[in-house]
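Here's the structure, in structure tokens; my notes come after.
Removed from the display is one protein chain of the complex; every other protein chain stays in position.
When the chains are written out, they are named A and B in that same order, and each has its own residue count from 1.
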Amino acid sequence: MANTRTMNVEPSGPKPKKTLSRNNIFLYGTLFVIAVYYAVPLYVMIVTSLKGMPEIRMGNLFAPPVEVTFEPWVKAWSEQCTGLKCDGLSTGFWNSVRITIPSVLVSIAISSVNGYALANWRFKGANFFFTILIFGAFIPYQVMIYPIVIMLREMGIYGTLTGLVIVHSIFGMPIITLLFRNYFTSLPEELFKAARVDGAGFWGIFFRVFLPMSVPIFTVAVILQVTGIWNDFLFGVVFTGPEAYPMTVQLNSIVNSVQGVKEYNVNMAATILTALVPLSIYFVSGKLFVRGIAAGAVKG
Amino acid sequence: MDQKRPNQLFRNKTAKIAAIPMILTALFVFVGGTIWTITYSFTKSGLLPKLKWVGLKQYDRLWATKKWLVAIENLAIYGILMLLLVFIIGFILAALIDQKVRFENTFRTIILYPYAMSFVVTGLIWQWMLNPEFGVQSIVRDFGWKSFSFDPLYNSDIAIYGVLIAGLWQGSGLVMVLMLAGLRGIDQEIWKAARIDGIPTWKTYLMVVIPMMRPVFITTLVLVTAGIVKVYDLIVAQTSGGPGISTEVPAKYVYDAMFSGQNLGQGFAASTMMLLTVAIVVIPWALLEFGGDKKHG
Partner (left out) sequence: MKIIRTILAATTALTVTSAAQATELEVMHWWTSGGEAAAVGQFAKAFNATGNNWVDAAIVGGEQARAVMVSRIMGGDPMGAFQFNHGRQAEELIEAGVLRDITDIAEAEGWKDIVNPSNLLDACTVDGRIYCAPVNIHSWQWLWVSHKAFEDAGLDVPTNWDEFVAGAPALEKAGTLPMAMGQQGWQQTGAFNVLMASLLPSDVYMSVYGDKNTDVAGGADVAKVFQAAADARAMASNSTVQNWNEATNLVITGKAGGQIMGDWAQGEFSVAEAKAGEDYSCLPGLGVNPRLSTGGDAFYFPVLKDEAKIAAQTELATLMLKPETQVAFNLSKGSLPVRGDIDMSAANDCMRKGLDLLAKGGLLPDTNMLLTPDTSTQLNDLFGQFFTDPSMSAAEAQKTFVDIIADAE
């Protein structure tokens, strides 16, 4: 029975024919329940951001707003006070963009090259430095502030955007290098050897062979770095001056003010606004993710 | 021949030059910074680093402080549970989504979006959800189950589990995404071969697929563990270390010592202990991982 039947087995194209098969119910059911666990807090945030304060004070978290109001959103973006300036989050938005773009680009550029060098061009001491890098991933940021301040001061770039980009690159290096290194080692070695035989050098192989194959991993790296750098507060505030503070500083001021009335609806709106950028990156990258990965599984 | 010897340094020249940023960072920032921290942990630095030696006094005080001991215990509980659960949940989710479900984009985004939210508000939301007055407990009670009790954040013994719930919500999405990337890299042929051989699906996952995903697992492991060791913002936003000191964690102890207590020496002593622990784990792993490589040059 086994042999003849299996030889005629069709490749598993579309899944189970009956949409309500037991497996399917189990699958979608589980996913749905889990999705609820994840979505409920977002629901609470959205619903709260659309209510007026009197409604919120009455305390029912999960009830939809009786009176929908978009005022908290307007306030969060352009009117909320964050110190003397009462311009809401908009002040910091462009600063965040200005910080995030170069930091993401530089950190990923450096780390991908690192990962590539470690995976394919093993030279003496490479792994030693790599281990130190991994160790560095575990150091709490607060501890490194003073040594880095001193270092940047000596280099004369304390307080500049360059300094901040360097700091972000340094702290992104361990994980992103690891990410790339592991990915490149999992690619078949024949590829690399073949390219060497063809006479290509370090940069040639990187740009012509590895880069095109690494779209999915670059996507993951971008997700990690954009989220981390966009949401960063500590470095943004220690290594720049007030004109260059990122959005997270305003967000923190809005949400965490100790004195005065806490306007929860504005806080929620502000948080969602701040999270929109990484979220849209996730959304857009989703396509790259799926298709790229499936295509990238090359069998030598 | 012998001519190769003197050129050892110039072998792979381009690679070495390209790796200069990594080497500099590793040496000056990570090694240098660590040495700096350890040095000043033997001093009486307050708000500013000062070279006033006090020997092991900061360490004596550290280990006599209840807050530090509670912090370590919490990190152990939170860390182990978080690690296990986030991998299990992340992998199962990835496996489920990998089944070419419809609405994959939606499910994936819903599970991943918490990662985009800054900890500051994640902590606050979960504080509300776990609040007995108007959170989950009151909702369930309204439904009729009057004795339902679910307010971990106000119970010193289990508050850390309340934080764990929020942490899992935030982090499992990323693990799922990484696992998904790994799963998608597995060739379909493997699945077919396993099915032909009659191996049940769960066994295929366990014995065949997971070992093939080793690199992804390691990356994820480092990512998650680094996040656990450094956890700070979530605690501050959700419980401020409370009730009392029952949700203190080492990173918060360091930060509080450095900036509230204005006692850098104490903060550095705590960090040094944290770094020591990490070194104890990372160094043997590195030797294992890379020791064999030396033979292949």
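Here is the rule we go by: a residue touches a chain if its C-beta (ideal position, glycine included) is under 8 Å from a C-beta of that chain, and two chains touch if they have at least 3 such contacts.
Predicted, not measured: the structure shown is a model, and the values here were computed from it.
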{"item": "Displayed chains contacting the withheld chain", "value": "A, B"}
{"item": "Contact residue for the chain not shown (choose from B:Tyr154, B:Trp191 or B:Trp285)", "value": "B:Tyr154"}
{"item": "Identified contact with the non-displayed chain, of B:Trp191, B:Tyr205 or B:Phe259", "value": "B:Phe259"}
{"item": "Contacts of chain A with the absent chain, listed as residue ranges", "value": "57, 81-86, 142, 145-146, 149-150, 152-153, 158-159, 237-239, 241-243, 245, 249, 252-254, 256-262"}
{"item": "Touch residues of chain B, complete complex, unshown partner", "value": "46-48, 66-67, 127, 131-133, 151, 154, 156, 239-246, 255-263, 266"}
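The definition used in the following text is that only the chains that are shown with their structure count from here on.
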{"item": "Contacting residues of chain A [partner chain B, same complex]", "value": "2, 6, 9, 11, 15, 27-28, 30-31, 34-35, 37-42, 44-45, 59-62, 110, 113-114, 116-118, 121-124, 126-127, 129-144, 146-148, 151, 169-170, 173-175, 177-179, 182-183, 185-186, 201-203, 216-217, 220, 223-224, 227, 231, 233, 248, 251-252, 255-256, 267-268, 271, 274-275, 278-279, 282-283, 286, 289-290, 293-294, 296-297, 299"}
{"item": "Touching residues (chain side chain B, partner chain A) in the complex", "value": "8, 11-12, 14-16, 18-19, 21-23, 25-34, 36-37, 49, 93, 96-97, 99-101, 104-105, 107-122, 124-126, 128-129, 133-135, 139, 169, 173-174, 177-178, 180-181, 184-187, 189, 192, 196, 198, 215-216, 218-219, 222-223, 225-226, 229-230, 232, 250-251, 254-255, 258-259, 264, 267-268, 271, 274-275, 278-279, 282-283, 286, 290, 293, 296-297"}
